[in-house]
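Yeah, one chain of the complex is gone here, protein chain that is, but the others are all in their spots.
Note that the chains take the letters A and B in the order they are written out, and that residue 1 is the start of every chain.
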Amino acid sequence: MAFIQVNDLTKSFGNNTVVKGVSFAFDKGEFISLLGPSGCGKTTILRMIAGFERPTSGSITVDGQDITGLKPNRRQLGMVFQAYALFPNLNVGENIGFGLKIAGMPAEQRRARIEEMLKLIGLAGYEKRYPYELSGGQQQRVALARAIAPRPRMLLLDEPLSALDAKIRVSLREEIRAIQLDLGITTVFVTHDQEEALSISDRIVVMNAGNIEQLGAPHEIYNKPATRFVASFVGQLNNIEATVLEAATKTVSIDGQIATVPTLPTDAATGSAVTLTLRPEVLSTFPRDGNDITLTGTIADVTFLGSVIRLRVALGQNIVSLDTFNDQRTAPPARGEPVTISLASKDLLVL
Amino acid sequence: MTDTTSPRTPPRRIPWDYLAVAPFIIFAVMFLFLPTLSLVGGAFTDRQGNFTLDNIVGLFTDQILAAYWISIRISGASAIFGALIGLAITLAIIRGRLPAGLRSAVMTFSGVASNFAGVPLAFAFIATLGRLGLVTIILRTVFGFDMYRSGFNLLSFWGLTLTYLYFQIPLMMLTIAPAVDGLKKEWNEAAQMLGASQWQFWRYVGLPILWPSFLGTLSLLFANAFGAIATAWALTGSNLNIVTVLLYNQIRGDALQNPGLGAALALGMIVITSLANVIYLIVASRAERWMK
Partner (left out) sequence: MKTSRLWPWLVFALGAAYFIVPLIATFEFSLRMRRGEYSFDAYASVFADPRFHASFGYSVAIGLVTIVVGVLVVVPAVYFVRLRMPWLRPFMEFVTLLPLIIPALILVYGYIRLYNSSSIIPFTGSALGTDILLTGAYVTLALPYMYRAVDNGMRTIDIGTLTEAAQIMGANQVQIIGQIILPNILVAILSGAFLTFAIVIGEFTIASLLNRPAFGPYLVNIGTNRAYEPAALAIISFIITWGAMGMINVLGRFAPRTSARTD
């Protein structure tokens, strides 16, 4: 029996249906990300799990209990908000202890739990500070501690990192994951940042326009995207326009250069145009084992990113981007230089 | 640029900034500081210009103390009721999910009503709750209830308080609305997720956050009512023994037959309104520890 189960969940605001019959189920202790562009319904699903929105139809079950009609304050869930939402009139200790106080925990035990939480988030000694005295990252850690202090059945994270600086975002997400694994708490994480979702989750629900596009582990989502939307939303994607030279032998022409691909769409006839898609990292500027397609082009643009150099290579009308590692002993390639790139045909995605 | 060697004194620059601020400061000195100081001085001098405490001592007569006391009670009651009712209406309009258009209409009306004080307000309440007022007549003829027989009088403590509420409530609403707007929706949601009921949210988070603004407005409302005279004067003439009416009579015709005593009366009023503000500042500084 799954720990959290969402059955055929639908939510409409007037004529606008933002969640269209979504179902999923996850086990206890899993870290689940709801990933998608803004307006895809991911936040609405989270808010329905939290109880702030009432589903138009469908049900939500947590730990065997149907919570669909329950008031938010009876659900025993924890939630972290995008804008921290710490109570400004309470200090750090009082914020963390708020849920415990509401639950009627004696002051003695409460103090011990607050102490324990502060240690967990690395803010021991900050008990008497007020929220305005903390940085954004510290505030969000306190918000996390506040959410998990009452030992909720599940943790809901509503884009908790998007208000923070890039550096803190990375370190805090690692911290969140570590704490989550440590406590074994089932977590639903809403984000529009695919890198965040890939790095932190056990499983990802990719959403678009109120529907689930794909559900799976991060490597499945990335390596085997089920739809064009998933392929383009998760990770970078190169599109190459090619012409089918001979459908039977799967031979195509890319800017006059001939290559053989593993599969072609069933409706691709000889002479028709097809789009080949591939991830930037399958392209390389030097020969690699198993790379059976070689193409020549010119360098259209060079972006120096430090450890990595991002090249944009023109293959006729097509522009593909690929990353190479910076080699400190040679100068980066220059614009307009000819370049030979290779790839393995099995890495081409056919969507 | 041609000749940089010849010593020349730089052209004197016009000190615009000081010139621009000067009128403001002159105004403040002439129309705020000096008049106030003159009264403070007057309160401690006798007719011959010598220092004396007699004027202050002279305040402690039954009539003057009663006037202060009625003024304090009316101002206090109208401030407290005005603040509570004003807060309730503001919360209902901003947080009660009433139609959106209602809010701007109510706030515009508050702007009007908070300035609809003084003489016309007195006329309006005479026409409403006076002996021939519409409400009085309707209550008597339709419901058979005679307010005036039951002890109500517009020219009394409760009558004046009820009248003052007409500008006190909207003033509260206008000053507290930004603070109520500042209450984030997420705070309420966070509290709910932590198991709190609506009442617990307001008890531990919502009202404590509003508390400093509430107190500040309360002291403003108190001063507002304490210094008011036009409404009371137009309602009652010189009949009501409140301190502003007493002082007004003193200024007009030296009713206390002692200018020094008048100055002392004014000083007492300044002390009381200042005290209201000092109390506010002390309480607020304790309640505001969490503010930037």
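Everything below uses one rule, namely that contacts are C-beta pairs under 8 Å (C-beta built on N, C-alpha and C of every residue); 3 or more make two chains touch, one makes a residue touch a chain.
Note that this is a predicted model, so its numbers are computed, not measured.
Colleague: With respect to the chain omitted from the figure, which of B:Thr61, B:Thr141 or B:Gln198 is a touching residue?
Modeller: The one listed residue touching the chain not shown is B:Gln198.
Colleague: Among B:Gly195, B:Pro212 or B:Gly262, exactly one should touch the missing chain; which is it?
Modeller: B:Gly262
Colleague: What residue numbers in chain B mark contact with the hidden partner chain?
Modeller: 16-17, 20-21, 23-24, 27-28, 30-32, 34-36, 38-39, 42, 85, 88-89, 91-93, 95-98, 102, 106, 108-109, 111-113, 115-116, 118-128, 132-135, 165-166, 169-170, 198, 220, 223-224, 226-230, 233-234, 237, 244, 247-248, 251-252, 259, 262-263, 266, 269-270, 273-274, 277
The rule is simple: only the chains that are shown with their structure count from here on.
Colleague: So the centre of each chain is just the mean of its C-alpha atoms; given that, what is the distance between chain A and chain B in Å?
Modeller: 55
Colleague: Would you mind writing out the residues of chain A in touch with chain B in their complex?
Modeller: 50-52, 71-79, 81, 83, 85-91, 98-99, 101-103, 130-132, 143, 146-147, 150, 156
Colleague: In the complex, go through chain B and note every residue touching chain A.
Modeller: Listed in rising order, the residues of chain B that touch chain A are 184, 186-187, 189-197, 200, 204-205, 208-209, 289-292.
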